[in-house]
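Just one protein chain is left out here, and the rest sit where they should.
After this line comes chain A, so read on.
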Amino acid sequence: MVTLVLPRLAARAERRFQRAAAVAGRNVAAARHVGYWWVLVSGFFEPVLYLLSIGLGVGALIKGFTLPDGRTVSYAAFVAPAMLAASAMNGALAETTMNMFGKMKYMRLYDGVLATPVQPFEVALGELMWALVRGSIYSVAFLGIMVGMGLTSTGWAIAAFPATVIVGFAFGGMGMAIATYVRSWQDFDYIMVVQFAMFLFSGTFAPVDSYAWFMRIVVEVTPLYHGVQLLRGLATGALGWGLLGHVAYLIALASVGLVIAGRRMGVLLYK
């Protein structure tokens, strides 16, 4: 039984993956035309500017920062991993919410795609793959800067890289699900507000211990907090089992997002 079913499942998974890769490949082809490289570069500068202004600027006023394990690091070393997480979030959300919505509603791109064997879930997965490729470029560049500024070591930077992909995966999956509920461009204002609130309060600029208990609970259920904690743990070399919890949270978020996105796209486009 198993010997019959497994290869068939594997073949099916491979076909699904190939079709998702074809969707991602479409974006690679498009990126060459639309001056996309500028978008790529601009998405990278925002967190770098925050790091320079807040990490170094504010950091000059704060002597050192004591981590839960007792070690002391500079404020910039404390803030930088959070900027990295925020950059992964912003990149993934921009790529998925705005672009997915535009492609679905205005370019009506998926009408053509869904007339082929490609299924809605595979479109979602393919778009997410592309968002991750794009996000990874930002992350590598940002980690390079952190290493250059002595905010982390090369080894921990390498360890943190896959974690940035997981953060991008989580926000990308979520963004895609959100995109299917967006009615018009105005709705993006709400997304921006939530995104910015997460950026400010997810233990980004100060440890969450300093928040009131109810604030802490709110923060701890939102996804950026888990991204920040995961990357901070890795970048500062403060390992603990808790990191696996953050990974599990983020992967669960990505999976739920993808499944919802696939279903909703089916409902919206297979009328």
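Quick note on the criterion: contacts are C-beta pairs under 8 Å (C-beta built on N, C-alpha and C of every residue); 3 or more make two chains touch, one makes a residue touch a chain; residues count from 1.
Assume contacts and distances are computed from a predicted model.
Student: So which of "Galactose/methyl galactoside import ATP-binding protein MglA", "Pyruvate dehydrogenase complex E1 component subunit beta", "NADH-quinone oxidoreductase subunit E" or "ABC transporter" is the UniProt name of the chain that got left out?
Tutor: "ABC transporter"
Student: If I consider the whole complex, including the chain that's not displayed, which of A:Lys63, A:Arg183 or A:Lys271 touches that chain?
Tutor: Checking each option in A:Lys63, A:Arg183 or A:Lys271, the one touching the absent chain turns out to be A:Lys271.
Student: Identify the residue among A:Leu6, A:Ala30 or A:Ile158 that touches the chain left out of the display.
Tutor: Reading the full complex, the residue touching the unseen chain is A:Ala30.
Student: If I consider the whole complex, including the chain that's not displayed, which of A:Leu51, A:Ala76, A:Met89 or A:Leu109 touches that chain?
Tutor: A:Leu109
Student: Tell me, which residues in chain A touch the chain that this view leaves out?
Tutor: The missing chain touches chain A at positions 15, 18-19, 22-23, 25-26, 29-30, 33-34, 107-109, 111-119, 269-271.
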